[in-house]
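Excluded from the complex is one protein chain; the other protein chains are retained at their positions.
This part shows subunit A:
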Amino acid sequence: MRMISRYTIGLLPIVIIMLLAAYPFMNDSRSTLILLSKIFIFAVFAMSYDLLLGYTGIVSFGHAMFFGIGAYAIGIVMYKIGDSMGMLLLALLIGVVLAAIVSYIVGILTLRLQSHFYAMLTLAFAGLFTVLAEKWRSITKGNDGFPFPIPDFFRDRTTFYYFALVFMILFFLLLRRFTKSPLGRVLQAIRENEQRTASLGYQVVHYKVIVSVVAGVVAALCGGMYGMTLRFVNTSVFSMNTTLDALLMTIIGGIGTLYGGVIGAALIELAHELLTSLAKVHPIFERWIIFFGLLYILVVMVFPLGIAGTFKLWLKRKKTSIPLGKRDDVPW
């Protein structure tokens, strides 16, 4: 009996992926395909945030900056230079390199200090990039942003949907490999006990800078993908809301799990969608931050380790058959 249920759970992701792959054949509504593509992209964005928060214990208040760098790199190159496939690759490369440089600089400057310095400096840098995007009007067209073309190949919503799905699966596998690698194990040790990690012979700052760069680069790629989804970019990609989305998705999904990001992204994006449509019924629903706050409180109360984290714990209890009554991992 237990065998069967374990087997089913192992099968679950495969079934979900097959359903998602088959989805465009059942329903090719443009808006749903776009929504799902966005979920896939935000799932990876949340995973990149999870590398910092869940695996290493680093808090960033400006993760949106890397997302925005990726999105603007695509937008500017496509609009100003050309929308060929080669240019797309160049744009992604520019985004990645810029994100790597910025995350490296921020990391080197603050990661040897107490943790709040990183949080504050990322926030400051994100603010700097917002101002840059607002004021450098000749390139960015200011606050309103601008639409841009993308290569014909990706213009088809179904094609792009599959591309985004593969992007998510690929990055999930890559990042999972990363977190299970010798380096990834050290990150988790740093989260648990930084000083002890150092006294085992690991130079903590190097690891923090590496994970900061990896998370920044992945976030920039997500930003690029997001730009390709909307074919439009404005300063909102740099905003605190974007960082908050990543934070909420990670925590609601379950930190330190990676796939929690998928659950969190789906929930938050669907909630966004629902609230936008409800806004026609009553304007209160435009204040989505209130509802996200409520959702957050609800999830944290019911699933203190996030949805994926609580699920994982539940599975483990089942496996080792510890009665659920004795839950010392849970605050209550």
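In this text, a contact is a pair of C-beta atoms (placed from the backbone, for glycine too) under 8 Å apart; a residue touches a chain by one contact, two chains touch by 3 or more; residues count from 1.
Keep in mind that, in the parts below, contacts and distances are computed from a predicted model.
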Among "Dihydroorotate dehydrogenase B (NAD(+)), catalytic subunit", "Branched-chain amino acid transport system ATP-binding protein", "Peptide deformylase" or "Glutathione S-transferase family protein", go ahead and choose the protein name stored in UniProt for the chain not displayed.
"Branched-chain amino acid transport system ATP-binding protein"
So which of A:L20, A:L183 or A:L244 would be touching the chain we can't see?
A:L183
Missing-chain contact among A:M168, A:V204, A:A220 or A:L275 belongs to A:V204
By the contact definition given up top, give the residues of subunit A that touch the hidden chain.
177-178, 181-183, 185-186, 188-189, 192-193, 195-204, 206, 210, 328
